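Note that one protein chain of the assembly has been removed; the remaining protein chains are unaltered in position.
Moving on, here comes chain A:
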C-alpha cells in the first residue's frame, strides 16, 4: 500500500491506494489501521500523518527503505511517503464490527521504537538514508522513567530520540535528556 498524502493543511484529506490502485474508503482505511495483526496502529498513523504533512521524511524503524520486489509478510507495515514503493499490506478479513468499535479495540501498551525521522529539506535519499535526525518513540501509558531514558541513550548513542504522546487527536513531542549543570564560579 502506498500512501499519497495531499496537502493536509488545506484539505485534511487522505487518498489511500491499495496494491491494486483502488481508492479505499475512509472506513476501509480505518479498518485496516485498526487491525493489530498488520502491525499498523491508529496512533502510529496519526503521528505519521502529522509529521508527513509538515514535510518530514518518516520511515518505520527497523524496516529498510528499499524493498523493491520483496513481498512483505503480514505483521509488518511500511508507511513510506514515496509513490515508488511497491510494498503490500496484506489484507485481513473484515469484521462485521462497526468502525467505532474497531477504534476501541486498538491500543499501544508498550513503548517501542516507531519511526526514524529526517528533517524536511535534508538531502534524503532512499538508497543511502544515513542516520535519522531522530528516532521517535510513541508512548501511551506513562512518561518514561529516568532508567528507561538512560537505557535509550546508551542504545542510540549519538542519534537523538524523542517521545511522542498521542491523545484525543493531539500529537505532542517531548525530549528527555540527561544533563549536568556546570559548576559555576
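Assume a contact is a pair of C-beta atoms (placed from the backbone, for glycine too) under 8 Å apart; a residue touches a chain by one contact, two chains touch by 3 or more; residues count from 1.
Please note the rule applied: contacts and distances are computed from a predicted model.
*Asks:* Hey, which one's the missing chain according to UniProt: "Integrator complex subunit 11", "tRNA-intron lyase", "Replication factor A protein 3" or "4'-phosphopantetheine phosphatase"?
*Replies:* Spelling it out: the chain absent from the display is recorded in UniProt as "tRNA-intron lyase".
*Asks:* Spell out, residue by residue, where the missing chain touches chain A.
*Replies:* Touching the missing chain: residues 50-51, 54-56, 119-122, 133-134, 139, 142-143, 145-147, 149, 160, 162, 165, 167, 172-185.
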